[in-house]
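Input: one structure, supplied below.
As you look at this complex, bear in mind that one protein chain is not there, while each of the others sits in place.
This part shows subunit A:
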Amino acid sequence: MKKHLFSLYLIFICQVVYGQTDTSFFFTRVKQDSSKLKLNMDAVYNRPFLQMGKLPVSLGGYLEANSSYFSTDGVSDGLSFQLPRLTMFMSASIRQRIKFMTEIEFEEGGREINIEFAALDLEFNPLFNLRGGVIMNPIGSFNQNHDGPKWEFVSRPVSSTTIIPSTWSNVGFGVFGKYSRKNWVWAYEAYLSNGFDDNIINNNQNRTWFPASKANGDRFEESFNGVPLKTIKMALKHRKIAEIGISWMGGVYNKFKDDGIILDKKRHLNFIALDINSTILKDTYLNGEWVWAYVDVPDTYIQQFGNRQQGGFLDIVQPIKKGKMLGWSESVLNIALRLEYADYNVGNFQELGLRIADHMYALVPAISFRPSAQTVIRANYRYERHTDLLRNPASQTAGFQFGFSTYF
């Protein structure tokens, strides 16, 4: 028995040693089919996977590592280093037209571990697929298309993480489909899932804060109030022009009934998002998203918790050199600019009649270098202005970020 074990061990070690010099020994990289008209909704499968032999399981993942130096009104905590996320994903073709895919994310050095996606897809027709499990609600484009290596910027867009609380996923079921003809493709998605909870107006941010619901681990087990969150998206794309998407997500966020006793009226929240991406002037890439959020906050609650939010971003990415650079044959050097805005409290003070502020602007020029399509090394300068509720002089934050993100 020990001899067998030793032999097995030797074989394993040899394979590991060999494997370290030739990664194709175990795995082959699954080529992405670039001829297909990919949409933001396809992002979950539109990733570089590694396949082992002829096994029907593919593996993948990505890593992000950064360093940053920021100063707010002249006060800085100095230079720091972050590992914001390590994500691993796995897909399996169970049978023809039955697929499973999961994405597990380790955030902030492992302090948070989240199942961001774990769904079974059954295709009856390209126009009609069923999906169930942990789904990523298709609100805007970033939520589904959030992989670090796809972006030229170190930070995620503020409006897409603090208004739409990307990555926002939940347990649910739904349908999706796609219809294409020549250069055109039209697609839709519609899901019912567990939703938000009343921590969006009961949190330590002192404002309506949708990400607060992400802290509720029970949301993968049960709905906070029994009313499903509904998400619907439609997207239209022309290969040579642009993709445009419109999406809505809405539901009830409060516990209006407990143990059969009515506690409050049903309080709704709604998100409407527009997203667009296009390549103009041959190779200038534009990508943007805008979201409006509406929440029924009780009139008797403090106005710091607003009932309307809005915000968005626009990324402009311009390749300035492509080809062989520094020994890499298919590398790209980009310059890029992100403009972003988030208003956390749209409206007027009841007492003053004046506009409420509580908003931020940011401007992020960037340089990125891609030695391959799967890896990006990026340097950003970020300038932000935050204005408080009362429109007092804005606090200014600025600094540098440097880091990389790569699929593996």
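Everything that follows uses one rule, which is that contacts are C-beta pairs under 8 Å (C-beta built on N, C-alpha and C of every residue); 3 or more make two chains touch, one makes a residue touch a chain; residues count from 1.
In the analysis below, contacts and distances are computed from a predicted model.
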Choices "C-type cytochrome", "Electron transfer flavoprotein subunit alpha", "ABC transporter substrate-binding protein" or "Dihydroorotase" - which one is the UniProt name of the chain not shown: "C-type cytochrome"
Contact with the hidden chain (one of A:T28, A:T72 or A:Q318): A:T72
Contact with the hidden chain (one of A:I201, A:V317 or A:V332): A:I201
Among A:G110, A:G217 or A:P393, the residue in touch with the chain that has been omitted: A:P393
Touch list for subunit A against the chain that is not drawn: 69-76, 198, 201-206, 254, 263-264, 267, 298, 300-304, 321, 324-327, 333, 349, 351-352, 354, 357, 367, 369, 379, 381, 388-393, 396-400, 402
